[in-house]
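Please read the structure below before turning to the comments.
Other chains dropped; remaining ones untouched in position.
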Amino acid sequence: MDSDRLKPILEALFAASDKPLSVNSIFDLFSGDLEQPGKDEIRQAIHELMDQYSNSGMELKQVASGFRLQVKPAYETWVSRLWEQKPPRYSRALMETLALIAYRQPITRGEIEDIRGVSVSSNIIKTLQEREWVKPLGHKEVLGRPTLYGTTKGFLDYFNLKSLNELPTLAEIRDLDQYHPELAFVEKNEASIN
Amino acid sequence: MQNFTNNASNQSEMPFALVQGEPLTVIPQDLYIPPDALLVFLEAFEGPLDLLLYMIKRQNIDVLNIPIAAITKQYMEYIHLMEELELELAAEYLVMASMLAEIKSRMLLPRPTESADEEDPRAELIRRLQEYELFKKAAEDLDALDRLEREIHLPDIEIPKFEIDMPLPEVQIKDLLAAFRDVVNRAEQFASHHVEREPLSVRERMVRVLDKISADEFSSFYDFFDDKEGRMGVVVSFLAILELLKESLIELVQSEPYAPIYIKAIS
């Protein structure tokens, strides 16, 4: 595969990946392809890409576990305004992941993905752990020994709950929905939040 | 789907099912479906219009020249078959059957010649079929568009940590509940996953048990039961331990009958 064909593929991979990619892991991604590029070709293409980004607002940066595309720190001033302007909100994916961990703990990432029908990015789990709402509880004894997640005491504190039992059941959520389609469970819980 | 197309041409002789003891041989030529595949087949249709459209297409019938009698016959046989197999038959299919029957009966009536006012009884049906086909196609086209999460991915580009404090998002409990409701509703609609309602108390207790035990040493089974919690509390603890055992998260050890039971995490 020549470099002109390889480079945009690598760019797409770096852009989409939620974690740094090493030359080896990229090499593996092509395994089985008719035109599998060699590691040297990959390395070469990465270096050409790095040069290409010299005038860009992004850069391809080598970190411990591989290469990743990142915003150049020089543009921090402007980028940070994106958050000043609008208070940040969590994505739907994050909220759903948190809800599933809260209601179905202990639960693995794979189980969350099964229920949601989409992959859960590592970033989401990372954010939830950084916020100290979610923690690993151990490993499930199945193939791959995936981590089991649960909520923390900090989670309960944040939501002003004494225990998980205070979370309404799904049936309650739905019942309320039917009587107050707009308000849903707002009224009931508003008081207890702040 | 392979079955009924391949078998279509030479299937008229063989009884294809026994219905109340009677061999059922008269089946629509192009609709030979093994009975156990019928459910799958039925699920492939979005409704009576879709089924009708399929029958018309498969037989290469000009939509403007539908042999109403033949189609009605097929359609009715199809419905009988659904009944025999005790499939839950949507009312819409019956409505469509009666519409076909009505058209058929009107076609049988002698029509005054050269009457411009008299609408062809098939017109309404054809109009509906065409309109449905139009949107069926539109839905396929829409489904084929590049879209997020499938062909289009948003870049996940690392942002260097800023000096300024990025405020953390505020979340209210109602947002959390809404998220849970959404994900459960969606899971129920799109997949066969069943998010069964389990008492939360058991889940919570499972976590508490996991927190308390370690893989290195044994904890006494009895420490997980507190009389003060009453019968319910004891039951919840017991269920939690059983559940953890089922998920192979813990192991229970008892050296001999009536000896103390110990719990330890599976390392």
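For reference, chains read A and B in written order, and residue numbers begin at 1 within each chain.
What we mean here is this: contacts are C-beta pairs under 8 Å (C-beta built on N, C-alpha and C of every residue); 3 or more make two chains touch, one makes a residue touch a chain.
Note that the coordinates shown come from a computational prediction; the quantities given were computed from them, not determined experimentally.
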item: Number of copies of each distinct protein chain, complete complex; value: A x2, B x1
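Quick note on the criterion: only the chains that are shown with their structure count from here on.
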item: Centre distance in Å when subunit A and subunit B are each reduced to the mean of their C-alpha atoms; value: 28
item: In the complex, subunit B residues that touch subunit A; value: 149, 153, 155-160, 162-164, 166-184, 186-187, 190-191, 193, 195, 197-198, 200-201, 203-204, 206-207, 210-211, 247-249, 265-266
item: Subunit B partner contacts - residues on subunit A that touch it in the complex; value: 15-18, 58, 68-73, 76, 79-80, 83-84, 87-90, 92, 95-96, 98-100, 102-106, 114-118, 121, 123, 131, 137-138, 140-142, 148, 150-151, 158-161, 163-165, 167-171, 173-174, 177, 184-186, 189-190, 192-193
